[in-house]
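With one protein chain withheld, the remaining protein chains of the complex are depicted in position.
Read from first to last, the chains carry the letters A and B; within each, the first residue is number 1.
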Amino acid sequence: MTAYINLEQVNFRWPQGGQVLSEINLSIEKNQTIALMGANGSGKTTLSKLILGLLKPTGGRVLLAGRPVESYSLAARGRLLGYVFQNPERQFFAPDVAEEIGFALKYRNLSPEKIQERVAEMLALFELEQYAATFPFNLSQGEKQRLALAAILAPRPDFIIMDEPFLGLDWLRKQRLQAILERVRNEGVGYLLISHDQALCARLCSQTLTLEGGRLL
Amino acid sequence: MTENHGFPDVRTLFALVLVITSLAITINDPLWLTGLLAVSLAALLAAKIPLSLLGRRLRRYRWLFLILALAQSLSNGSGRVFLEWRGYVLLSAGGLLAALAALLRITVILAAVLLLTLKDYQQMVTGLAQIRVPYELAYMVLLAVRFIPVLVEEFRNSLVAIELRGVDLKAIPLREKIKVYSYLLMPTTAGALIRSRRIAIAMEARAFRAYPRRTWLEWPKLSALDWLIIVLVLVGGAGILWIKFKGVIA
Partner (left out) sequence: MSSVLVAEGLFVSWQPGDWVLRDINFSLAAGEVVGIIGSSGCGKSTLCLALAGIIPRQSPGQVEGKIFLEGRDLAQFSLPQIASCLGIVFQDPETQLFLPRVRNELAFGPENLCLPREEIAARIQRIAEEMGCRELLAANPNELSGGQQQLIALAAVLALEPKVLILDEVTAQLDPRTCQRLQAIVLDLRQRGVAVLMAEHNLQMLACADRILVLREGRMEEAAASDLDGEEGLSRVYGGGRV
């Protein structure tokens, strides 16, 4: 039985550049909470994009739920793995916060009542109730990060990947986001958290992976 | 894009592209166009640019091709008529030739422009400045040209982001699809505008346009071979135009 996410001997290099990742072997189960750390340029974001098949490995293979990741459509991958981009603005489409959270639900054959219920639940969990009708681009940085997470978690994915969700947040706002992620973990959602913050990673994750010189330590 | 500082100089490429494209636009004779295509392909081969790149671009513009060829063919009814419908000439020898010329013309232009991929965008700005284009203009033109691929890339990124939310764009009905695309338009355009504005700020914050002149770290010199090609191409191009159009002018 293979793990939920499986990387076998994965290599990656840019067409004209040097090697970014070499011989990455990794298996992650659904309910694991894993931190991915490493210096600037060590390939953390690249690794996360390889898992989703947004980049193609130059060697080795990536399996998702037992099948090669490229055998799924992008949409199917998105249903298996939620991906929170480093820049939350990148993933906002809807004219207001509530619709943004409900966006992915509309395409999953849920009844309007069910969607509304779920949106209300997420608004409460992420402390965004008073901004339900706000244009996402007008939120503060911390609110944007929380909205991005809420929108990804709304359809209840089994596992999510977060690329530096604490970026640009001050001490207090980091604390708030951390408390929310603890609640997410208690709901049984697994995640891969990319971050530089050792203390946060230690508190939020059961295991830490470190990338150095293109290899997993 | 690999770095290439030596021969050919970017100005040599400018001369080649300028002459080949102007000939391609002004000449209608398929035979001459075929000759022009041979010259461009030879230049691509000499520059070691893989012809598969040209193939990929041709494939990208295949619809444009078809429409252009069809329009040319329909609007020209001269020569022997092959197909007619209620007095309208649908296919004729003249039409076929016109369509062929249109196809050749686009292929020649695409091939010539591919020569520019030998140089990166900084080298082209320097090249423009070397042929006396004001430097502000040279940078602005190239930033503007680059804006389009940035916009396309932002749009593609947004498409990926939207599909990763579990929305299968192929599977949803057309009306919904249009709505999703209109959703994408907003963040893409806003994103591209914000980006280009921030880049303008970053440029001025690094003293861009502080003085009417500026210096350049790299200011390549033309080699003898560059000079030879430039002179040959300019004289040859002018000569061909003269031969083709002396009757028209006289």
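Just so we're on the same page, contacts are C-beta pairs under 8 Å (C-beta built on N, C-alpha and C of every residue); 3 or more make two chains touch, one makes a residue touch a chain.
Keep in mind the model is a prediction, meaning the values are calculated, not measured.
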> If the hidden chain were put back, which of B:Leu174, B:Ala210 or B:Val248 would touch it?
Replying inline: B:Ala210
> Looking at A:Asn25, A:Ser140 or A:Gln207, which residue reaches the missing chain?
Replying inline: A:Ser140
> Residues of chain B in contact with the chain that isn't shown?
Replying inline: 1, 3, 120-122, 143, 195, 197-211, 213-217, 219
> In the full complex, which residues of chain A touch the absent chain?
Replying inline: 14, 16-17, 38-45, 86, 127, 140-143, 164, 167-173, 176, 196, 198
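The rule we apply is simple: only the chains that are shown with their structure count from here on.
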> In whole angstrom, what separates the CA-based centres of chain A and chain B?
Replying inline: 39
>> Considering only the defined contacts, which chain B positions touch chain A in the complex?
In response: 1-2, 157-158, 160-172, 180, 183-184, 186-187, 190-191
> Once bound in the complex, which stretches of chain A touch chain B?
Replying inline: 16, 52, 54, 73-79, 83, 85, 89-94, 103-104, 107-108, 137, 151-152, 155
